[in-house]
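What follows is a single structure, written as structure tokens, with notes after it.
Of the protein chains in this complex, all but one are displayed in their positions.
Here is chain A:
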Amino acid sequence: MNDDRRTIGSGGKAGRGNRSTSPSSAARSLAGGAQRPKKPVTKVKKAATSTTTKPAAKKTTKAPPKPAKKAAPAAKKAPAQERPRLRAVTDEDAAAAAAAAAEEAARKTRTAGSASLPAGIPLDEIVVALVQGVQRVLGSDWESRLATFFAVLRKRLSGDFAVDEFGFDPQIAEILVSAVEPLAEKWFRLEVRGVENIPSEGGALLVANHSGTVPIDGLITGYAVKKYSGRDLRPLGADLVFALPFVGQVARKVGATLACTADAERLLTGGELAGVWPEGFKGIGKPFAERYKLQRFGRGGFVSSAMRAQVPIVPVSIVGAEEIYPLVGNVPSLARLLGLPYLPITPFFPLLGPLGMIPLPSKWIIEFGEPIRTDAYEPEAADDPMLLFNVTDQVRETIQQTLYALLVDRGNAFF
């Protein structure tokens, strides 16, 4: 054994075997190659690869001459008992070579024709995975759906889409609804009640409570209306919304317009479903301690608009929005400087930076109440302030009572 090791090896080159106890890897492979009997190798080759592949063929032809030069003396000296060990090695070797050849053959048959493709980039597999992924996401008719998608994209890029005079763009609204869906269903676990109270056609004014520091409740209400009644909610927003870049642009595209009598009446007489949050900034900017206590309902302008247009008022009670950003503080001076109605401090907001802007996962319930009819009054009744105050109070009281009932139903805000 020792003799063997001394004679075979790299001849003392740096970094190789030390010639006494451990041979270099090159030396070990040479020793194996020298003793490789030709019979088993060829037998395995023939058995494994009936389609003789090039690399495999090279191995068989090139391997024998190498050991013949260097390891010949070692082979001569090698005693008979050495054979089994060497044979075992060669068997393993042969098996590995066979496996490699089989794999090579398999790859060749897969990528028929493109033999020059470098190994390591399984392009075909990527394509297959992509197609399967698309099929899984889009269903079996994915090809036509993908074509539709590209057609729509092309139309958008060429400006070939329609907006109404308010700037409402139904395609953008649809995208927003699908974008909001996971937030509403998975994060807020939205429960919607009284969907049958949303008129299926004709104008109606949805009046809701406002809360949550950031008016996400408007977004979720719009989503709920679209999903459960199939109609587009046209929210009426504060002028600040339209003064802000991006926010105002998106608001107009998803159907919002300024909360003023002219726009409200135009929408309602046009048979649209308008949404209004009469509490305004008083509602969303109230401290967490005052949650679910309705603020003053504006000046009752929404009632006069509904009366003039002779459309029903649907009271909407939203539970859950209060807890998404609990407002515990305010920086009025900085807010004034920035021209904002308030600058919120929540338990997480300035503290955790952008992470604090993630809404807390409260449980939401939106209940659409029974419509309050206004067509019993004459349109001229809109000029009677006392009547307007009474109807305003009626709507406000309805929402407040519903809120209490829903809060009891909901139990814990988060679980």
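One rule holds in what follows: a contact is a pair of C-beta atoms (placed from the backbone, for glycine too) under 8 Å apart; a residue touches a chain by one contact, two chains touch by 3 or more; residues count from 1.
By definition in this document, contacts and distances are computed from a predicted model.
Student: Could you tell me which of "Phosphonates transport ATP-binding protein PhnK", "NAD-dependent epimerase/dehydratase family protein", "Alpha-D-ribose 1-methylphosphonate 5-phosphate C-P lyase" or "NADH-quinone oxidoreductase subunit N" is the UniProt name of the chain missing from the displayed complex?
Tutor: From the choices "Phosphonates transport ATP-binding protein PhnK", "NAD-dependent epimerase/dehydratase family protein", "Alpha-D-ribose 1-methylphosphonate 5-phosphate C-P lyase" or "NADH-quinone oxidoreductase subunit N", the unshown chain carries the UniProt name "NAD-dependent epimerase/dehydratase family protein".
Student: Looking at A:Val152, A:Ile175 or A:Ala243, which makes contact with the chain not pictured?
Tutor: A:Ala243
Student: For the chain left off this view, which of A:His210, A:Arg252, A:Arg291 or A:Arg308 is in contact with it?
Tutor: The one listed residue touching the chain not shown is A:Arg252.
Student: Need a quick check: the contact residues on chain A for the chain that isn't drawn.
Tutor: 154-161, 163-167, 239-240, 242-249, 252-253, 257-258, 260, 262-263, 266
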